[in-house]
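The other protein chains are all here in position, but one chain of the complex has been omitted.
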Amino acid sequence: MLYEQKPAMARMFFREAVTRAVREEMTLDPHVLILGQDVGAFGGSYREFDGLYKIFGPDRIRDTPVAEAATIGIAAGAAAAGYRPLVSITYMDFLMLGFDALINYAAKLRYKTAGGLSAPMVVKTTAGAQGQGVAHSQCIEAWLMSVPGLRVVAPSTPADAYGLMKTALRCDGPVVYIDHKRLFPTPGDTPVTETLVPFGKACIRRDGSDVTVVSHGYMMRVALDAAQIVAQDGISCDVIDLRSLAPLDIDTVAGSVERTGRLLTLEEGQVVCGVGTEVAIQTFERTGPKPWTRIGALPAPVSSNPVLEAACIPDAPRVADAIRALLAR
Amino acid sequence: MLYEQKPAMARMFFREAVTRAVREEMTLDPHVLILGQDVGAFGGSYREFDGLYKIFGPDRIRDTPVAEAATIGIAAGAAAAGYRPLVSITYMDFLMLGFDALINYAAKLRYKTAGGLSAPMVVKTTAGAQGQGVAHSQCIEAWLMSVPGLRVVAPSTPADAYGLMKTALRCDGPVVYIDHKRLFPTPGDTPVTETLVPFGKACIRRDGSDVTVVSHGYMMRVALDAAQIVAQDGISCDVIDLRSLAPLDIDTVAGSVERTGRLLTLEEGQVVCGVGTEVAIQTFERTGPKPWTRIGALPAPVSSNPVLEAACIPDAPRVADAIRALLAR
Amino acid sequence: MTHIDPVGALRAMLMIRAFEDALARRKEHGFQLLSSGEEAVAVGLVSALGTGDQLLTGGRSIGPALARGVAPERVMAELLGKSGGMNQGRAGRGHMSDPQAGFFGAHAVVGGNISIAAGVAMARQLDGDGGIVAILFGDGACGAGALHETLNMAAQWKLPILFVCNNNQLSVSTARDAALAVANLSDLGATFGMWARTVDGLDVQGVAAAAHDAVRHVRDGLGPAFLECTSIRLRSHSTTARETRSRAELAELQTHCPIRRHAAALQADGTLDDAQLEQMRQDAATDIAHAMAYAEASPYPTAQEALRHVV
Partner (left out) sequence: MTHIDPVGALRAMLMIRAFEDALARRKEHGFQLLSSGEEAVAVGLVSALGTGDQLLTGGRSIGPALARGVAPERVMAELLGKSGGMNQGRAGRGHMSDPQAGFFGAHAVVGGNISIAAGVAMARQLDGDGGIVAILFGDGACGAGALHETLNMAAQWKLPILFVCNNNQLSVSTARDAALAVANLSDLGATFGMWARTVDGLDVQGVAAAAHDAVRHVRDGLGPAFLECTSIRLRSHSTTARETRSRAELAELQTHCPIRRHAAALQADGTLDDAQLEQMRQDAATDIAHAMAYAEASPYPTAQEALRHVV
């Protein structure tokens, strides 16, 4: 071919990309189900299931009571018995309520049955701050990364929301799929033809040579904005979107850090025992130690107060400052 | 004085040191309570509350149903209203069931009330493997370290069990106090006079010059055994017991690493986003990067199977090998 | 026997409604969780509580806080994120508290507030000062395991706590009947041998009477009680949430408004004439205007405060 063939793209909102993935998978596989609060006629808190209830009806899309623990447990049991439930947990903070079923049962099922049973389920939840206060804003994905038997993904674009959700719904074990609340109304291109995004593959969103910036989820937008800001100072950022937190794609990060020689990790959650720290140390195992800065929330709860929330959560100007400081080291 | 005065010591089992601390604090402060499964006449699963029920009775020591969530919630409410409850959660795996009250309420209470209320409570739990299988063996202290508003401690000796428990019971906010199941029957000296162990102070258990070994809880015994083994090869280990995971005493670790130039971190939990990783990177922020090895459980659930459990959990010979390999780098 | 001053009850309900209407007009501070349609529950319940008692709620806490006597200007400032709020603007919607006023606090985790309240009740019991605790939660919370665990422990320990379910028949978009397979929600308490009753939550005097009975039972050391009040939610789940009901349904609901109903009763029995009622409405609006002015004059916290009061 004489020219590079680009896949045909359709523009849609992030929430629509989620809907599309779920709709396609529910159409293909009658074993895919949805369970969660207000997922039925209401279409999900972020309208991410809009229209699905009309198509698939109350047997396959079930509104649940406010009962996160049993909902995840029921999903795990149904998964072990041959179904592929998607459980919607409105806020990641409430995922804690279902940790027992997810972590003590689902994540260990394949192991404890010596491969006899497994729990192919997707727990879809939302992370991050958007004015909802101390108990509705947390990012605890780092905890999940450490659980053997769990896979964890967090898209930042509609295309990845679509492709990762599809992969998640075909996965053989439990997956925690994390959207950030602020992403739902963001638009983007998604491939017109069916396209899966594999787990364990990070994606370089911007090429650069001076510093590697690694993030995931909504903070990718902050990372790209910061890269744009420092570009004006002549600083060139390689910006990597992890997409998948477990498994982690350290090859891509290490390859970039080999080129740039510097790393900045950015996340919205706490940096202590955080995603960035793990990425950095696995990277340095390959590359040897490099100058590195980690950025995350301040070590405090996230208030719904607009001033305090903004102070707590990283933003592009602060990330840009940190990049400049890292370059100046 | 012409000679160093050593405090008078009494030899006791770890579990007795816990009992003593709780007994003393309950005697001193009528607001200290105990809540948990089988903590009353039974005296606790590990006899760590032996005899207290006779002294303090059913108002202050309350057997609870199997209801970890409400037990921690009730303790948090009582703490906010002026009491100092100690909640016993038999296995750390089931602490997840009470995460909502602990993390979404207690840890954030001081913040959200602008200092008006706080939840001075101690959640005492046991971590680690001792043949109890996939859902009774986990070590998830690293998750807790990342929660703003929580303090986390994990003694390895009777003296520290005593001193840290006393400090915990006087603390102004929620503390997670972690015993390891294998420690309860271990003996040790505790000071005869009342002695508190402050939070945020690590302790050097063995002086050495070639490598710094950092651990906590039961793995301290493994660390010391490993140090003993490699001493025969002429390798001298500085072995540090963190004792307190939040706050972390990086001064002590960094001071040691400045001297030895090498670090090995050891924990029984997962290394991914783990305690050792956090200790290492905070240390290297001070000392600059140094050769470092992290050791923890294999990335798998911990079976009750004796062969598989032993394979999964670090032991002294493997740690000794890792120390030798680190020295050979 | 009346348990509540009828005119005072109307005044309190009008004040809550005026407060929430004023708040709803402010769009700049995210969403709010309003309690229009549920005023009779808050006001009737609070009439049975004494100064030594504590009230806790779920996220939908404005009406209860105001009924309990928390200063409206401090609530308004709190909800607008201002330093003059009772929690310096950092708790905000769903988390505000004022223990000095007997309002131990809201906690927006559905079901998560219930065991906290039982803990406060345990403290009251140990203090032995006769104080009791009331915990207000929604029908949605009745699906949560935390309720079951707490009901059982409270019954077992005879904690001085009154469980009050404000059953507005909705959890976001989910109808109570679609979520809960129990005949009356108060049956959940009855199973544990508690004093249990279901009343019309649109009738402020009926709620007050039942609440007084329940509080007497609890204060007498006879163990916890469970009072279900069936009410209505006149607004959408939050000020930014999609409304799922039709205009016609909402209009029909308005005819059940507890304030309208109580005002009409007071007019019918000659307690109030039109002018007096109108005056009460205006007084409420004036009070709330003052509260709003206070809140507006109050500054936002500074970014530096983000790290205060953490540990």
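Letters A, B and C mark the chains in the order given here, with residues in each chain numbered from 1 onward.
Heads up, the rule we're going with is that a residue touches a chain if its C-beta (ideal position, glycine included) is under 8 Å from a C-beta of that chain, and two chains touch if they have at least 3 such contacts.
Everything numeric here is computed off the predicted structure, so don't read it as measured data.
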Among listed residues A:G44, A:G128, A:P148 or A:G163, the absent chain is touched only by A:P148
Missing-chain contact, candidates A:G40, A:P65 or A:G276, resolves to A:P65
Those residues of chain C that touch the unshown chain are 143-149, 152-153, 155-156, 178-183, 187-188, 190-193
Residue list for chain B contacting the dropped chain reads 37-38, 40-42, 45, 63-67, 69-70, 93-94, 131-136, 298-301, 303-308, 310-312
Even though one chain is not shown, chain A touches it at residues 33, 59, 62, 64-65, 67, 69-83, 85, 100-101, 104-105, 110-117, 148-149, 151, 173
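The rule is short, and it goes like this: only the chains that are shown with their structure count from here on.
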Chains in contact with chain A and also with chain B, listed by label, are C
Rounded to the nearest Å, the gap between Cα centres of chain A and chain B is 32
Averaging C-alpha coordinates per chain, one finds the centres of chain A and chain C separated by a number of Å equal to 37
Residues of chain B that touch at least two other chains are 69, 100, 104-105, 111-112, 148-149
Multi-chain contacts in chain C, i.e. residues touching at least two other chains, fall at 90-91, 95, 107, 109, 112, 145, 310
